[in-house]
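Since the structure comes first, as structure tokens, the remarks are kept for the end.
The complex appears here minus one protein chain, its other protein chains still in place.
Take a look at subunit A:
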Amino acid sequence: MIDENNTIKITYREALKLALRDALQKDEKVFLMGEDVGRYGGAFAVSKGLLQEFGHERIMDVPLSETGFVGAGIGAALGGMHPIVEVMTVNFSLLAMDQIVNNAATLLHMSGGQLNVPVIIRMSCGTGKQLAAQHSHSWEPLFAHIPGLKVLSVGTHEDARGMLLMALQSADPVIIFEYTAMLNMEGEIPANAGIVNSTNATVRKEGKDISIITYGAGVYKALDAAKELIPLGIDAEVVDLRVLRPLDTETIFTSVRKTHRALLVEEAWGSVNVAAEVSACIMENIFYELDAPVQRLCGAEVPMPYPKHLEDASLPQKEDIVSMVKRMLQHDRV
């Protein structure tokens, strides 16, 4: 449904599928492979219907062999194809970690620049579905640690529609994180939305009082919090990092130079995470721009518990963001 503003309402899932479809239509060398991507329609129905449209050569169901099929994706990329490998969830990605870290990320370097590995590895990830300790991982920091990988995080509907197409322009391996909890969420995007070309972080809401810097499942939470802060007279800026490696520090610094305060929000465990890196970058480069210490709201240092109330308590929530912003601005004292 196209409305008068030329926007369409679309779920995050549907946006991801449209991107896949575009990718498959545009380039014969692109194919999708992963567990249950074909006959089942994708574990989360993201690729539903694509098998019927593109056939078994382009939409390949694979056995439960993460090392095998992720490695095969790397090999197919070396051999001239442009594979999109779906690892059903990030939780299974460690089974393929050797292929990703020791091969995908290193072949260009080890070969002295001779080999390119244009493979895309998509994983659904995140929390919020009471899936307990082995199925609720936020491992973006693990991948963002690795030189040679590009790491993207799909935090909005616009990026769900366009980030894959941007990734396909890369000659290097790209890891794309998609968020299971957002799949059914509806959002508005321009009717003609397609590729997003920017590899930068993006300001999702402009503001002058504080920079809330986040990515992935944190983006909409931060935007909701910012909305709640408006009646309190607090004008928060929301920065979506989008690309976790290589990190776009310029957009971060520009925002913090304007607001002089930074709150970093991330679902991943706090120790050694992306927010820790962003914080260090701010201290090293623009320390004297700060009016208050950088603060972080991150996942609690605990394997994810099953009960809903404990799961919620282990993650930064909108209310936590609101109260931390108020604290940082000494709002209640005024």
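Here, contacts are C-beta pairs under 8 Å (C-beta built on N, C-alpha and C of every residue); 3 or more make two chains touch, one makes a residue touch a chain; residues count from 1.
The working rule: contacts and distances are computed from a predicted model.
As stated in its UniProt record, the chain not included in the shown complex is "Pyruvate dehydrogenase E1 component subunit alpha", which appears among "Chemotaxis protein CheA", "Pyruvate dehydrogenase E1 component subunit alpha", "Penicillin-binding protein 2" or "Sigma-70 family RNA polymerase sigma factor". From the options A:10, A:37, A:107 or A:324, the residue with contact to the chain not on display is A:107. Only one residue in the set A:73, A:141, A:187 or A:316 touches the chain that does not appear here, and it is A:73.
Only one of the listed residues, A:43, A:81, A:94 or A:247, touches the absent chain: A:81. Set against the missing chain, the residues A:122, A:137 or A:150 yield one that touches it, A:150. Although one chain is not displayed, subunit A still touches it through residues 31, 57, 62-63, 65, 67-81, 83, 98-99, 102-103, 107-116, 147-148, 150, 170-172, 246.
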